[in-house]
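Each remark here refers to the structure printed beneath this line.
All protein chains but one are shown in place.
Going in written order, the chains are labelled A and B, and every chain counts its residues from 1.
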Amino acid sequence: MDKINELNKDFLITKVLHNAHETLDKEVVAKLAAIKRDKINKPIITIGVNTPSRIIGVDEIKLGLLEYVHDRNFDAQVIDVGSLGLTTYEPILSVHLPGKTKLYFKNVSLENYISILDGTFNNYIHEEAVLCQVRNDIFEQWEQVPFMDELPYFKNQQRLVLKNCGFIDPNSIEEYIATGGYKSFLKTIRNNTPEEVCEKIENSNLRGRGGEGYPTGKKWRVALETASEQKYLICNAGESDPGAFMERLLIESDPHKIIEGISISAYAIGAQKAYVYIESEYEIAVARLKNAIKQAKEYGIIGHDILNSGYNLDIIIKEGAGAYVCGEETALISSIEGKRGKPHSKPPYPATKGLFGRPTVVNNVETLVNIPIIIEKGANWFKSLGTEGSSGTKVFSISGKVDYKGLVEVEMGTKLRDIIFRISGGIVQGKKFKALHIGGPSGGCLTEDHLDIEIDYEAISQAGISLGSAGMVVLDEDNCIIDMVKYFMNFLQEESCGICIPCREGTRRMHEILENISKRPKDDNGNTTLQRFKGVMQLENLAEVIKDTSMCGLGRKAANPVLSSLKWFRDEYEEHIFERNCEAGICQELRTFEINIDACTGCTLCAKKCPTGAIIGSPQNAHFIVQDKCIGCGICYDTCKFSAIISK
Amino acid sequence: MVIEIEVNGKNIKANKGDTILETLYNNGIKVPTLCRMDGFTPTGACRMCVVEVEGKTDLIPSCSFPVDESLKIKTHSTRVIRARKMLVELLLSNHPDDCLYCIRNGNCELQDLAVELNVRERRISGDKSKLNSDHSSPGIIRDPAKCILCGRCVRVCEEILDVSTFDFMRRGNKTAISTSMNKDLNFSNCINCGQCIMTCPTGALHEKTNFDIVQDMINNPEMNVIAQFSPSIAVSLADELGLRSGKDISGILVAALKRIGFDKVFDTSFGVDLAIYEQSAELADRIKNDENLPMFSSCCSGWIKHMEQSHPDMIDNVSTSKSPQQMMGAMIKSYFAEKEDISPNKIFSVSIMPCTAKKFEAQREEMTHKGVSDIDVVLTTRELVKLIHLYGIDVQSLDEEKSDAPFNNRSSAGKMPAVSGGLAESIARTLAFHLTEKELTNIKIAKLRGTKERRETYVKIGRQQIGFAVVSGLKNANNLIKEIRDGKSDIKFIEVMACPGGCINGGGQVFTNDDKALKNRAKIIYDLDDKEAINVAHKNSGILELYKEFLGEPMSEKCVKFLHTKYTQRDVLL
Partner (left out) sequence: MIESILEKYPFVQRDNIIPILQDIQKNYGFLSEESIIKVGKYLNMPTSKIYGLATFYNQFRFEAKAKYHIRICNGTSCHINSNLIIINEIKKRLGIENGGITKDGLFSLEETTCMGACGLGPVMAINERYYTEVNVNKIPEIIEYYLNNDK
């Protein structure tokens, strides 16, 4: 993985990093163009090696590519890149032939990669697999291949944070520097005091992308102004929202950008030690980050007396051991200290008393990636993006029932409708949109009526939810809201740290109430309609108290999914409670089955398979389902060869 | 700096730096808590102490939030009370419904809160965590089903005892308090001190009761049932029995125990005098021979187990003298039995102690000779109270009675070890006699008294300056041992008590253990020392007679047989 080229290293350090001038010599520019592969003299194949593509088997495909090139004695290079963010189409392969525009292919597999390559090298396009070509006026274009900037998915995004993702080699510091990387950091430590950096970030109105949207500059200033011989910066990369993946893909695709963000931020608060807290399960991300730190050290970008500035910085990776609550900053600090990931009451805030009792700033990955961008382009430019209260762009990970699942970066203030329908291609198979869930277990859901919300921190909190991790899950008519909320509640009752009563006991009871209304009555003393109804009344009370009294954000937001769904999908709750019906058919136990006596041949198969003995009847005669015994498992439905079982 | 804050519409004074809760308490405003412990940093876990603060969207835990000018607080608004009530209801929804059968019925913080918040309807119900109780330990029973996870036992065990038997295990709705590797308590490093019981708000931790067998034995005409009670008990349960506190009630206790049906009642203070006499002779020998110094005290059975498992290298430094309970037990089944011509098998010896570790000590193998245990059953102070109630004894109407011969004498030194520091002081007095055959010029050693966690002084005996140290709360003992290992300290005798403050704050005491009560108990003891004429163990005529008639000289062969024991390294999960 490590690819330090000593010649390039000397060149980059002396001519680029140590170059205090704004402009670069022509020959330097030319050499940089070669390093960042703008100019090529042999075919370049890139393959997106990232978590989703690895799950599909990209490693074998990559071996195949190397073999392909080797067997044919091609003077071509195979390079790993991260992800373009379009996970639906992983693994994504690009082929760039000298003199021609760069081509992208989607859903590459062991079956088709050879024909893709064979075709491309023979000027023939594999029509099924081709995704797009990258616009470039100098090179010859491929015919009848759409340009990347014409695809709705790319066209409607504004990529600042994700700019490099999928394009540069995440294992190469050379490429990162050649594309202008680390310039912001070096400019900063050369020309600015920490005070000035804080001011700049304050002026940019950057708000923390971790969910609460707390102004980053303000947080920094508190830490900067708290006197202490040791301060810490922590990069919170412990995403662990079960439906969000932007931090993971961002680190996998552009790790040096995170290192640069950390370096500037640490400098701004006067920290000489920074930690990256990242789940150890994110194997690719961890490996690339480790490699990036190693390379940055070899280049003298981090370490002792960085490029003669007198500033020292050490970055340490702490691998998390799997706990959602460790996304909460005080719990994260406990975890780094080697304790149970238990949050603490605030105050004291980490900015005054955090890791090992020292002033500590915890920023999430996306926040940190925004830092070098702001330094490079200026606070005013940044402020000009987005809305009045929320500057800049926001990255979302979008999954669920849309055509294009993946990362989406848009300017703050973009309409939700545009994200779902224009960028992500709308609902799969043309089904009906039902709800959008934002922010994972701590977030909430929105309806069709909300799709014209122009998303930013204010708008989303006006809608009564929080941005949370900014994971978006789109639900269609086949999904059940109760089931969704129940899923999150179950997640939270397991992931609560278990210390404070409202969160520990409250999430558990809320989950039980939801379970009850999605079940049919078991016996006389459980789940009667009245009790189920009382349960829902209790649900609101519980939710209020949990929100009011919990120790940390996890608990305070735990009720969000429940409260928002009760608000917008109350009829669905009522349908479950009073009619014992789940329209989407997801709540299994609420399904009822009947036997069409005309179709039933009395083969007895269903009666044999029924786990509760609810089906009676004698052989050769039509059977009958005893509804009181039926648990709605649907085994009979799946078993019947004569379609005699009807689901209601 | 004194500032003013507004609470419930009125301005009250607050010290800057205090928490809201401290300020409220100082101003007589009560806010309920479940996880709070005096003298510990707040964890903010239970959320019972939440208050409404103007300008804050959520309720604020008053225990951890510092006061600030311009704070406007409501402590009992509808919103706050609603939240507190809901929290209690949530706890109850995962709590067994067996209050009537619970050892803490009528004495349970959760029950009290439910009453206080007027919980009168079951609004929340659901599955309860199925957790088994652990009866494996001879001293302590754990019933995790009743645990509300306040974490107080975890903290006291870690921060005061430095034993850390417990910690939180797992998380979320599966969170529980557990021992290391979730083993039974008797395989753990628990020292049975019972301090966890003292902090437990519910019945999740309690002593193992040995009531039934005591009743059976009392009803058995063939058995001679003998009781002894610890000196610390007579100063700690007056309140609990509805008597005027501030006085030693040994006489009343003797009378009550007699009414219950014990054939003989002895005051363990005699055993304490015996232990002081023997142990100081042992110390004198070690000083003369300059071996195995410093010598650690051996009275506290919690400390002994801790030493065996955590500091086995110090075994030779611990006094081999048995604890007063065990010496007394040994004398009852030998000297007394011989004197009264009763077979030791026909004696059932009950010891009433402020301690759960004594239950463990009594069943140690070393404390048994040929199948006969020195002590058959240990009851705690709390069990004694229940026994008195069970037998319908009206203590108000009792006249004081003297304890039975031949162990009916005691010196004031025999009472002193009830308080941390008292043993060291008493030992110093008798050590002087053993070494020089003279009395100390000043028998009151002020530097060994007080509430400081660790106290040290040098006492001039003959020509020597002999160093004494007193530690209570095992954490302080561990720190001292570390210093000794590092070569520090020319201390010759170290008194260690596991419980902070000594036996008056033992893990078997009644639950009213606030600072005031403890000070009061210590005062009664030291007052006795001031008032009484015999202040040293070696002037207790009963002791002298016992040696003359039965034991011979201190450290004699017979003494070693009856009054000394040995320790072995214990392999437990530390």
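The definition used in the following text is that a residue touches a chain if its C-beta (ideal position, glycine included) is under 8 Å from a C-beta of that chain, and two chains touch if they have at least 3 such contacts.
Worth saying up front: this structure is predicted, and the values here are computed from it rather than measured.
Contact with the chain not shown here comes from a single listed residue; of A:G82, A:G341, A:G386 or A:G426, that residue is A:G341. From the set B:I81, B:V115 or B:L573, the residue in touch with the chain omitted from the display is B:L573, counting the whole complex. The residue touching the chain not shown here, chosen from A:V473, A:I615 or A:C630, is A:V473.
Residue A:M484 is the one among A:L93, A:L233, A:M484 or A:I501 that touches the chain missing from this view.
Touch with the chain omitted from the figure is made, among A:F245, A:F382 or A:F421, by A:F245. With the whole complex as reference, residues 51-52, 54-57, 87-88, 90, 240-245, 248, 280-282, 318-324, 335-341, 397, 399-401, 405-406, 437, 440, 471, 473, 475, 479, 484, 487-488, 491, 497, 586 of chain A touch the missing chain. Residue-level contact of chain B with the missing chain is found at 158, 163-171, 178-182, 188-189, 573-574.
Quick note on the criterion: only the chains that are shown with their structure count from here on.
Computed from the mean C-alpha positions, the centre of chain A lies at a distance of 55 Å from the centre of chain B.
Those residues of chain A that touch chain B in the complex are listed here as 323, 325, 340-341, 344-345, 347, 492-502, 504-509, 512, 538, 541-542, 545, 547-551, 556. Those residues of chain B lying in contact with chain A across their complex are 42-48, 50, 58-59, 61, 64-66, 79, 82-83, 86-87, 90-91, 93-94, 123-124, 126-127, 148-149, 151, 168, 170-175.
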